[in-house]
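Every protein chain except one is present and positioned as in the full complex.
On to chain A.
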Amino acid sequence: MEKPETPILAHKPARPVGIVGYGAYVPRYRLPAREVARIWKGGKDEAPVREKSVPGADEDVITMSIEAARNALARARIHAHEIRAVWVGSESHPYAVKPSSTVVAEAIGAPVSIQAGDWEFACKAGTEAMVAAIAMVAAGMGRYALAIGMDTAQGRPGDALEYTAAAGGAAYILGPAEESLAVVEGTYSYVTDTPDFWRRAHERYPQHGQRFTGDPAYFKHITEAGKQLMKDLGVTAADIQYAVFHQPNTKFPQRVAKMLGFTPEQIQPGLLSPVIGNTYAGAAMIGLSAVLDCAKPGDRILVVSFGSGAGSDAFLFRTTEALVERQRLALQTQDYIARRTEIDYGMYVRLRGKLAD
């Protein structure tokens, strides 16, 4: 069989699917970058973010996912009994073996006849779960599926990642397009074996390939995924109101936005890394929740995640009339960001259990 010359690679769900509910979560503590610089760099360093969010001693990916999922349920205005899948993407699941998803499912009141599982793909575990949720609803295997991206990221004391490794994320309930606040216009994913960042089993902190994390990893995968999706759907940056990219720091998403033709204004509402840091599997997803909080009906939103190892999931959403009334049915992303308690490096060491080993 002949290969078509310009194949369409993007996926459009066989049945129209959309986001029926979404919810964010960010813990209350903030560690300013100047605190990290004070301890490790004599106070002199060019920090990649202003500050980052830090979870409380009684918080982890499970508790944070529960709150985000409850917010998503409040916006979807459905009973948890109608959910057919609970999937949690993270690289900080509290257990190595024992699913986060079953605790989340039980806490929000989901039924026992569901798919439940934890996903791992570095920072794109949550968007991978979202693609699967879209497929499940499109396939008619369930009316609603819940996909969560949430992290309490690990940074070795003194490592460059300590400035940014943060906590937070968002939950999405995917369902029929006619009930949606944002319809999925298409998705496209691009993955390769690229060893830019990893954490071996039983290791507490990750390793990374320093500058190798940039061009061959982050920029390559996001631009490939974003360009292909826009091409296949016949849209350009000018047809899109907002864009959200994975945000490991402040500069990377700004630079990749420019490479794909987006203006600083188009990425501003979803660029949260300067004030909450890099929430890993939560980063692109909470960027999207911040955009949904302020978007208007008919807006197009491009989301491209990036997970080390490596890959990107690209989504194009179009918001509907249902968005406006649901924006205020739960706490907004900026409400959580505004709830801010600054801590010093000492308290950070205690909260993150850094003296434990």
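The rule is short, and it goes like this: a residue touches a chain if its C-beta (ideal position, glycine included) is under 8 Å from a C-beta of that chain, and two chains touch if they have at least 3 such contacts; residues count from 1.
By our rule, contacts and distances are computed from a predicted model.
**Q** Leaving aside the chains you can see, what is the UniProt protein name of the one that's missing? Options: "Peptide/nickel transport system permease protein", "ATP-dependent Lhr-like helicase", "Transcriptional regulator" or "Transcription initiation protein".
**A** Not shown, but named in UniProt as "Transcriptional regulator".
**Q** Decide which residue listed in A:Glu35, A:Glu51 or A:Glu67 touches the omitted chain of the complex.
**A** That would be A:Glu67, which touches the missing chain.
**Q** With the missing chain put back, one of A:Pro94, A:Pro264 or A:Pro297 would touch it. Which one?
**A** Hidden-chain contact among the options goes to A:Pro94.
**Q** Quick one: which of A:Ala37, A:Ala107 or A:Ala135 touches the chain that's been left out?
**A** Here the residue in touch with the unshown chain is A:Ala107.
**Q** What does the interface between chain A and the hidden chain look like in terms of residue numbers?
**A** Residues 28, 56-60, 62-63, 66-67, 94-95, 98, 103, 106-109, 328, 330-332, 334-335, 339, 356 of chain A touch the chain that is not shown.
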